[in-house]
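I'd like to ask some things about the structure below.
Every protein chain except one is present and positioned as in the full complex.
Let's look at chain A:
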Amino acid sequence: MTSLTAKDKAVVKDFWGRISAKGEDVGRDALSRMVVVYPQTKTYFAHWKDVSPNSPNVRKHGVTVMNGVADAVGKIDDLKGGLLSLSELHAFTLRVDPANFKILSHCILVVMSIMFPNDFTPEVHVAFDKFLASLALALAEKYR
C-alpha cells in the first residue's frame, strides 16, 4: 500500500521545499489540533501539567515532531533504514499505539490545507499522505 513512486518523492520534496520555512508553525498547530480533536491522544502526555492546545509543552513537541518529518523528507529514499533509531524509540520507550500516527498525519494534512490552500492540491495531498503513511510504517518497524 505504501511504496513511494519517483513522482511521489519529487512532489513531496518540491512541496516541502516550498513550505519548510513554516515547518515549525505546521508542527505547533498540528499537535495543538490533535489534543483537541482527538482527546484520547492526551493520554501520552499525562506527564505534563498543561495538555491544552496552547500549552508550551504541546506546541514545542509539535516542533520536535515536525523536525522529524523534515528529517524524513531527506531520507525519503530509505525511510526504514534512516528512521531505525526513531523506530526503536517509539517501540521500546514511547510505545505510541501506531493508530495515532494516522491521527497525527491527518492533523498535519489539515494544517497544510489551511496554511497553503493553493499549494496543497489533490496531487500534493495524495503524495504527502502516502509519504506520511510510509513514515508511520517505518516508525512502527521495530514494534514487534
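We take it that a contact is a pair of C-beta atoms (placed from the backbone, for glycine too) under 8 Å apart; a residue touches a chain by one contact, two chains touch by 3 or more; residues count from 1.
Throughout what follows, contacts and distances are computed from a predicted model.
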{"item": "Protein name (UniProt record) of the chain left out of view, among \"Cis-aconitate decarboxylase\", \"Hemoglobin subunit beta-1-like\", \"Sterol regulatory element-binding protein cleavage-activating protein\" or \"AP complex subunit sigma\"", "value": "\"Hemoglobin subunit beta-1-like\""}
{"item": "From A:22, A:42 or A:125, residue that would touch the chain that is not displayed", "value": "A:125"}
{"item": "Where the missing chain touches chain A, by residue", "value": "32-33, 36-37, 53, 106, 109-110, 113-114, 117, 120, 122-123, 125-126, 129"}
